[in-house]
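A protein chain is absent from this complex, but the other protein chains hold their places.
And then subunit A:
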């Protein structure tokens, strides 16, 4: 035991001697906290870029008719907005949180594979530079939707597809490396006594997410490769003329795509399961059931993909199978929501900003879950398919779900990262502005969808004009509200009230045993968990 500790110390002091300054510190860093910070800054930058594209979309849809942008550019905006938000904002934000928090939560000195960690971050900016640069080439960037259905992406796309494929490959490699690192860290570097069923839920949910990532990101890599060879090298995976089948594209894509949506929500469950007990001052209700529920959601996510494709013409048995499997996911998800509510039941609750975001998450994510259940019902899906109802559904689970949980996490751990308490007033302003505007933005979309407004079209019938105007106003308000967050972060990074090691009275976990801000190296000697 002692020899190991010495070894760790040697390794770290080695780092100290050669620590470069300035830009090189960030380029060459192998420190999990530095890399976590890089991921989080990158994710927020991409969130603003993708958000700016959403503003273009909402500005165009403010009035019926074509006002501001060409339809082809509108399509590029919807496509790249989706790609950036999924691969550039939500996923890197979660990886950033994992980098920062997992080693501190399990009492490890760093991530298990620090050099790979550096790589997995630093290839990401290149991927998105390529993707964004493709918008400026002749004919524009990818315009086939983030789902890049064949033949839109094969026969009917321009040469930006090659850049798109290359960018997605790099993003995939980055996520896979991040996931491998998380798994190895959690399996190998838990502090003595940190048994599996003592792991914080954020660690558990990330472990399961990481397994989903290494299972499905390679399938995404495969399907973009097939698109590339179909377009440029004469294969016919998705081309009926050569014996292929465009519907098969959707099967392979959604075999990746459905687990992907759980990749973007399972870490949220972990975050909320850390925050609600802290501010309800009660231990999490049903810890073990939370772990099993997460695992069963992950398992079920592999057998529900065709609910995205009900209208492609499936036999009745297939539609029923995918409908019932999809609805089955509501059971473990319901267990989770029940447990969060039961944790709050008769708790001594206070409503600091992380808790506000966590509570909003529980309510709004549940709304998104319910609209998901509606979409799962095959016969009615034929009406909802490809309408704004779907847009409302996945923005409720991704914006007021995943993004809100990331905000909750950011506010919860910000004192630990910066060493300063954030500006409570500004943070509350951010919360209330976001909460109100996100509902003005996405709730009316349900009605637009039910009334039949199709998604991904730059123009619409006149009867949708009023509601679209409300939605757009909500959109602009939500976009502007996110700048308040930027102000909070900048202010908290510069200074403020000093944060204690444990700034939240009811918080539990190893990360609160180290000082705030967390020292560059933590747990060089592993703590012992009783």
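Please note the rule applied: a contact is a pair of C-beta atoms (placed from the backbone, for glycine too) under 8 Å apart; a residue touches a chain by one contact, two chains touch by 3 or more; residues count from 1.
Quick note on the criterion: contacts and distances are computed from a predicted model.
One chain of the assembly is not displayed; among "Aspartyl/glutamyl-tRNA(Asn/Gln) amidotransferase subunit B", "Multisubunit potassium/proton antiporter PhaE subunit", "Cytochrome c oxidase assembly protein CtaG" or "Phosphoribosylformylglycinamidine synthase subunit PurS", its UniProt protein name is "Cytochrome c oxidase assembly protein CtaG". Check A:20, A:139 or A:193 against the missing chain and you find that the one touching it is A:193.
Annotation: of A:125, A:145, A:222 or A:347, A:222 touches the absent chain (contact as defined above).
Within the set A:20, A:71, A:139 or A:242, the residue that contacts the chain not displayed is A:242.
The hidden chain makes contact, of the residues A:57, A:112, A:170 or A:514, with A:112. By the touch criterion stated above, the residues of subunit A touching the omitted chain are 1, 4, 7, 112-113, 116, 155, 176, 179-180, 183-184, 187-193, 214-223, 226, 234-237, 240-243, 245, 247-248, 251-252, 255-256, 313-315, 318, 526, 528.
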